[in-house]
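The complex is shown incomplete by one protein chain, all other protein chains being positioned as in the whole.
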Amino acid sequence: MLILKCPYCGVDAEETELAAGGEAHLKRFGPGSSDDEFHDYLFMRENPKGVHFERWRHANGCGKWFHAARCTQTLEVFGTYSAQVTEPPQEIRDAITAKRPGWTWREFE
Amino acid sequence: MSTRLASQGRLIDRSKTIEFTFNGKRMTGHAGDTLASALLANDQMMVGRSFKYHRPRGVVASGSEEPNALVGLNSGDRFEPNQRATTTELFSGLAAQSQNHWPNLEFDIGAVNTYLARWLPAGFYYKTFIHPKPFWKHVYEPFIRQSAGLGKAPDKELKDADTYEHFYFFCDVMVVGGGVAGLQAAKAAAASGAKVLLIEQNAHWGGRAPVDGGTIDGMEPGAWVEKTLAELQAMDNVTLRSRTMGSGVYDHGYALGYERINDHEPGNGAPRHRLWRIRAKQIVTATGAIERPLSFAGNDVPGVMLASAMRDYVVNWGVTPGQKVVVVTNNDDAYRTALALHDAGVEVVRVLDARSAGGGALMEEVRQKGIRVECGRAIAKVKGGKRVQKVSICAQNGVGGAQEEISADAVAMSGGWSPVVHLWSHCGGKLIWDDAQVHFRPDASRPPLGADGKGFVLPAGSANGAMGLGEGLADASAAGSAAAEAAGFPAKNVAAPEGVASDELPIEPVWLMPAQADVTLRMKSWLDYQNDVKVTDVQLAAREGYESVEHTKRYTTLGMATDQGKLSNINGLAMLADSLGAAIPDVGTTTFRPPYHPISMGAIGGEARGKVFQPIRQTPMHAWHERNGADFEPVGQWRRPYAFVRSGESVHDAVNREVKNTRENLGLLDASTLGKLVVKGPDAGKFLDMMYTNMMSNLKVGKCRYGLMCSENGFLIDDGVVARIDEDTWLCHTTTGGAERIHGHMEEWLQTEWWDWKVYVANVTEQFAQVAVVGPNARKVLEKLNAQAGSGMDLSAEALPFMEWRDGKIGDFDCRAYRISFSGELSYEIAVPASEGRAFWDALLEAGKEFGVMPYGTECLHIMRAEKGFIMIGDETDGTVIPQDLNMQWALSKKKEDFLGKRAHSRSHMADPDRWKLVGLETVDGSVLPDGAYALGEGVNANGQKNMIGRVTSTYYSATLDKGIAMGLVKHGPDRMGEVLEFPGTDGKTYKAKIVDQVFYDKEGAKQNV
Amino acid sequence: MSNLASALNGASFKGLVTVTEAGLVGMITLRGDLSSAKLQAAVKVACGHDVPEPRKIAGTVDGGVAWMSPDELLVLVPYAQVEAKLSEMTAALDGEHALAVNVSDARAVFRVSGASAREVMGKVAPVDFSAAAFGGSDFRRSRLAQVAGAFWMDSDDSFTIICFRSAADYVFNLLSTAANPQSSVGVY
Partner (left out) sequence: MRHYSAFAVAREGLRYHTGWERAWRSPEPKRRYDVIIVGAGGHGLATAYYLGKNYGIHNVAVIEKGWLGGGNTGRNTTIIRSNYLQDSSAAIYEKARGLYEDLSQDLNYNIMFSPRGVLMLAQTQHEIRGYQRTAHANNLQGVSTEFIGPQKVKEIVPIINLEGPRYPVLGALWQPRGGTARHDAVAWGYARACSAMGMDIIQQTEVTGVRTHDGRVVGVDTTKGPIDCEKLGMVVAGNCSVLSEMAGFRLPVESVALQALVSEPIKPCMDVVVMANTVHGYMSQSDKGEMVIGGGTDAYNNYTQRGSFHHIEETVRALVETFPMVSRLKMLRQWGGIVDVTGDRSPLISKTPVENCFVNAGWGTGGFKAIPGSGWAMAQLMATGHSSLAEEFTMTRFREGKFIDESVAAGVAH
């Protein structure tokens, strides 16, 4: 039963107020993209045993989407942050590095 | 025999006598009794039968770890199977029945199994019942199933008479366990100012200490408990809860508390159970320890009891299970039982200490009382069927050659103590093996981790392996302070009280008694009393290669009984390690899973039953529908009238009447459930062009356009009419139940992909009650309302043409009128404020009388749209259908570079010309095609399945055309007009249907354009 | 306006607390840049209060404003005035990227009052209702068991609750069940 702090309204929301939205920082590929690009965009999800970046919505709350950095093995939460960014902010990366030196996720580290 | 003592009984009130029945027999007990203590007071030694061999079973423990004394409690709509007598507080009128026997407890046919035991070892069923094959289903399994289960199932027709509820609670520190350790931990934590919750599963506080004796700060433990309890009650940052068990610890500091509010006085109007959903920053588990049985032959005979339990019955309830008791042990604690029995005037005929050197101070004390203590000795065998009669004694270090046989009627056994580590382990806390104390205890260096990656559970007292009274109190005090500190409250220095108890000599591990017991003894030495798992079963599992503790558990069913192995796991584990020649910690334990102790399904479900099981969303006209024959169908969380059935009518008749009447006169549809989303902003047009497959940005103000929505994966997800309200505002209609989904869909794209676009969306679905006024008389009834009011909007074809909308007044009602049609008739959809919806509905019905008005339901709606060949999301689409399949290329804008789904449509399979496409279907004999029927192709596929070339997506009887009509998806369908296909039904018949145009009625659309 | 009807026509239940449907309240959903002076002014004019801090409410149902999300407010006005206030507001926001819509009829309003109000709420919402954690001008959007809801305390022992109109019947039954006279928890 996870608790995530919604970065928009500041509520420490328990899972039943939230809706999980899968992998974060996807780059959309539309018309003109290659079959591989489109396929990977829709179906090739990160599925790490460890550090993961994901999307959540404070559905039973302020209704905003946000991002969370979480460990899928311990459920430790490194931080939550705005959904309006294309990659995790530095303080989040630092927080992860402090706990999981040498971590990588897609092109981020 | 087992009787009530003249003295003792700190928990009972002898002045209050309570009547109850066991198997119909009237018995009495006292206030404060548990059912178990009351049964023992009535010399009811045998209380049930075991699972596999139907062996006689008696009370063996005094708490929730009890595996034997399970009864069916109460009756009728309050009956509950498998209730533990040891945790059931006695109440007046309590009626209990013993379980798992036929015809009765005393004489049980099933007991024959005990004589066959030799041929029914662990897992015998995996090796047998294999041939002949049909016998498993028809002979073997029915036989096995008949012997399955313990308690009776509750009555199939009765609904639970009780109610349940949930309660959210937040605290800094939660302490589980109200023994002296828990009380001290709570006190230490609370001293720092932290908000503390302390829960105790029993009705009384203090745990074992008042029974086990010693002193705390010079006081009797009982007195200290009272004093500390009073101190805690006086603190407003402390919440105390008895009869509340810590049931489970979950991730991120979530914990469940299981409060049994009125099990001790059923039917008093209160909820029966309350499930506490607790969010704690830190959790202290002061859950105590559980004594282990010893494995000797006949250790399952009624009258053989845990030494600590026997002590509890004497001291707490003034009951002795026997008059001549043998105490057998491998540690000092059991001597306390000998003393308690002796002090209560019960004869202790022998104390057998398996340790060659025996025990310490407590042993001396026992000897001084003149009780005979023998060291290095063991029980070879307990004799007796339904109760203990004789005990044969041998050397512990031997094969079990009996050296003496003494008569006794009860045996108190102690194999040492295991800390209760369940809650610590639920969320991943690890254990270490303590060689000195011979048990697993929490490994403080590997706690369960919380959201911050730090440990959030602290074990305290004997639950942490701090077994002595003084040691336990000190440990608990430290744990309490540490928990508060971890929760952010600088620790105040709380001095731990001084606990003083007799010094004890170390325990010596005794996993089998006697050490080299031969097979005839081992196959009578029980590990799991309820499931009948014996020493030889575990040895067999090891021999056969079921080496992992999980394999052994599952192969023998050890620890899978209702006590989840609280008594049997460690003994079984040790026996497995011994058989494998491995060290106990190397064999490891099974995983501890919630709940600690079974909790009622009712409590888990909480209040959500009956009318609050799930929300039923209601339109402003819902009450009218209910009162006017509506036959409802669930659509999402809504319930919409399927049809309005009149007396003497079948649902089918009603639907046909509604279709006919709407086509010929006037029909009203409650369309309030259709989603309505306002989309506004400078980029709204651009945004809607991405959301819809067709163009919305070029829609003229005042006009409407039907739109399709696809997922990014290309599949149709919704459709509806979009209206342009003003320069930068659109109103999008969604399907019923689609409002929240599509609103979320839009917000998701706006917030996570195009967050720089200037667009706001608001869901105004419920702001409006919307009524579809349909049929040749539609305009007449609306104009009549205007006439009555003396004014109102112009509803003429010129002023409000098809696919346009206007704001204004109709009669007394402010409204927005849409000239749209899903039926092919002259049709207006009128939206009024929801608060006026019912009044508007009533006004239409009143004014409509002269025009033959009738409300109609969803089935009529479906039939009329099918007659017109309109698709329905959920019928023609199922999540695998793309617009091209429905010949709706016209709705796929060519002008737009991009929209959700466009890229997906260019994938090879979606561009495949062989995809099934929408056509109309008409049976050759006018009958109705079966729903979901498939069209048969030629031959079979590589897996031998008959090839299919199409399927029916919707099919109805058309009252308008008096024949069956249908739509379906067919391979190359549009190119095969006139062809007749075969649709095999599940009724054995084959239906023949011709491929036709999907528009069955008013092809040129004359009726709606008037 | 005889044509008007709130969702449950003022239904009421007396138990551990009193649960009452509070009738129609004028509500305007306002989406926009909450830091814009124009918007703040429009809000002040409409309800007489400044834009509140996150998770706060200013004023009452007769004139107030609640923080819904970083770009959304709920403006509360007397039901009879809502259309007038709305057009005022729309006019005032002319030229500004904002959305103001009337949602008065899309909602139902309940009042839960009595000494046990916090406890009853604690049975249906995953929120800490202890006095230390919730009170004053706190405003919270959350769950009421299985449906969305928003609430605040209009006095020390009384909550005002807003939910969707279609869920009014469910919420009323839910709160009435939680208010079973025999079900006092006794912690607040």
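By letter and in written order, the chains are A, B and C; residue numbering begins at 1 in each of them.
Simple rule for what comes next: a contact is a pair of C-beta atoms (placed from the backbone, for glycine too) under 8 Å apart; a residue touches a chain by one contact, two chains touch by 3 or more.
Remember, predicted model here, so these are calculated numbers, not experimental data.
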Across the complex, visible chains touched by the hidden chain are A, B
Missing-chain contact among B:G400, B:P594, B:G685 or B:G792 belongs to B:P594
Contacting the left-out chain: of B:G149, B:G218 or B:G1005, that is B:G149
Sole touch to the unshown chain from B:A6, B:I109 or B:I130: residue B:I130
Residues of subunit B touching the missing chain are 51, 78-82, 118-119, 121, 124-131, 133, 136-137, 141, 144-146, 148-156, 158-160, 162, 248, 250-251, 254, 256, 427-428, 519, 523, 536, 540, 543-548, 550-551, 554-555, 557, 560, 562, 564, 591, 593-595, 598-602, 604-606, 608-611, 613-614, 616, 633-635, 642, 713-714, 874-875, 878-880, 904, 907-910, 930-934, 936, 941-946, 948, 951, 983-986
Per the touch rule stated above, subunit A touches the missing chain via residues 1-2, 15-16, 19-20, 22, 35-36, 39, 42-45, 47-49, 52, 54, 70, 72-75
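Here is the rule we go by: only the chains that are shown with their structure count from here on.
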Chain-centre distance (mean CA atoms) for subunit B and subunit C, in whole Å, is 32
Note: subunit B sits from subunit A at a C-alpha centroid distance in Å of 29
Multi-chain touching residues of subunit A, meaning two or more other chains, are 14, 63-64
Within subunit C, the set of residues that touch 2 or more other chains is 126
Given the complex, residues on subunit B that touch subunit A span 250-254, 279, 449-453, 712-713, 744, 747-748, 751-753, 755, 897-898, 902-904, 906-907
Per the touch rule, the subunit C residues reaching subunit A in their complex are 54-55, 68-70, 72, 126, 140-143, 148
Touching subunit C in the complex, subunit A uses residues 8-11, 14, 16-17, 60-64
